[in-house]
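The structure is given below, and queries will be raised subsequently.
The complex appears here minus one protein chain, its other protein chains still in place.
For chain A:
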């Protein structure tokens, strides 16, 4: 007989001979709840069942989530360590692989110093692993050069939040409150495609009459249902935010009491925004003045509003400014710290939140501590059992690490859970940098474009073969459960790092038998920091559907809404952003007269290393394409489906055209999920935000050419 109950009162279909394992999706920051179906006889994953009772997503999933389980027992899985011999990968034993890694790491570090070995992490893995990557680099290898792919994802949001609010938690409110919000101001986010299951909350609010304002160069599936679509030029978010604030001040929509009591810099902001009249803003952003005015009135009048943004606003050289300015919009309206209102960023990677809090970043230590702060170093060194002076200094950001590979400062690299030759900007340079390395180790479960360049590939497990926690888009710490045992000889990343550390004589610092022990250490390492996980336990997560950090004491239930009394800055007041419009790093020229912007499609995730191997997703979207307006296509005499050439000074690609009026006439869009010849990141600009070191993926000047036949 089939069973139908998983949780009290919730009906699920459980087929005969199967069990359901309750977990979350492996992909984006929504971390949708799901049950994985496991055949009890042979212990194989056979499918997925909605998890109706998960508080944030209610059983809903996007096509990536529905098919996520197919990556677990996939024929392309790497099941043994691989060593490259004469340019070809040969299967090897763990001992052989570890021997080689040990001798190479030791040799390189003896000859060129500890810092000659770098670590490049990722955040599509559990908190336990992300935390351990930081410790592995600093204690295991003793190197200062560690950074991670979150630098391309969340660093500007983090920078902006830290600057204005003093703390970086992606959302100041739990998203279950969103249905009570009156207005959403969404910038640079196509949430309908990139975080599809979030859309239910916006619809719930819309059903009650909420308004939606979307700033995006494309009329995306999200912008399509907006009350006002601000179709701005890529790279002009700071002008738009200043323009809106100009109107908020002019029309007396500012919550004066709140601003006076809780914010700094109001007078300066007033001076700065004075010049951003609707006409001037319109000239800079290309958005009609009446739309800006309409948006400002809707936003200004609504009693409860949430300002949200994503990579569109963040992946720019003024990304931190953009985030700070958009956050200031919410501050002017006195929204942050109140019910159903506040500010939020859409976390792109599964554990983009947790992964950036616990020391994978070049300048950070667990609990959002800073490596430049001696007190922070002392605390973490104490937990790790090392002397504070043994702690390596601050390193450099992800993209800047490739410069150091070019000049041979970094000679060996360990890539964990990332695919930088697809996800970085200007990837021809990145690939060249990786090829210049003496020794490259990659942990992955599929042969990624980066793994192809490696000397040793270590078989990691998928998310479903290990226990752990992640921190979702709201800042809620949740449980990932082990569904099946690791396939083949694959091992979870934490075990791989521990084994290598052991070979390097640091085994006593990495003596773990299960992820829970790592989590316990993380709790202590983060204790007293801004991202305080001390009160989070696996049991508590199960009991109360996740725990929101900060949870500073053992009996703390977590903090769903933050900044209710004071901000996390030193004086407890938020710093309103006073930033002028700087414009993108590239300007249009006669040679490169158009704008190119990049982004995701709903069917693929990040570098596509997982989703490009799932049949359903590949049937829907097998290759990249360039979206352009029919007017632009007509100017170049291009037809729908025709292949065209796009080029920038850094590279070129040939790709088919999709013609739609749902995009600006001067802007083209290409999704970035493919590698090599199909990679739009051959073209993208590596210009960095001066503060967050986030590359400007979202704006570059481009040339369009019709191919002659």
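Throughout what follows, a contact is a pair of C-beta atoms (placed from the backbone, for glycine too) under 8 Å apart; a residue touches a chain by one contact, two chains touch by 3 or more; residues count from 1.
In this section, contacts and distances are computed from a predicted model.
For the chain that does not appear here, its UniProt entry gives the protein name "Fe-S-cluster-containing hydrogenase components 1", which is one of "HEAT repeat protein", "Branched-chain amino acid ABC transporter permease", "Fe-S-cluster-containing hydrogenase components 1" or "ATP synthase subunit b".
Of the listed positions A:7, A:85, A:224 or A:275, the one in contact with the omitted chain in the full complex is A:224. Considering the whole complex, the residue from A:197, A:265 or A:281 that touches the absent chain is A:197.
Within the full complex, the residue among A:55, A:288 or A:372 touching the omitted chain is A:288.
One chain of the complex is left out; on chain A, the residues touching it are 4, 11-13, 15, 47-48, 50, 52, 59-63, 65-67, 192-193, 196-200, 203, 206-207, 209, 219-229, 231, 286-288, 290-291, 294, 602-603, 616-617, 620, 630, 640, 658-662.
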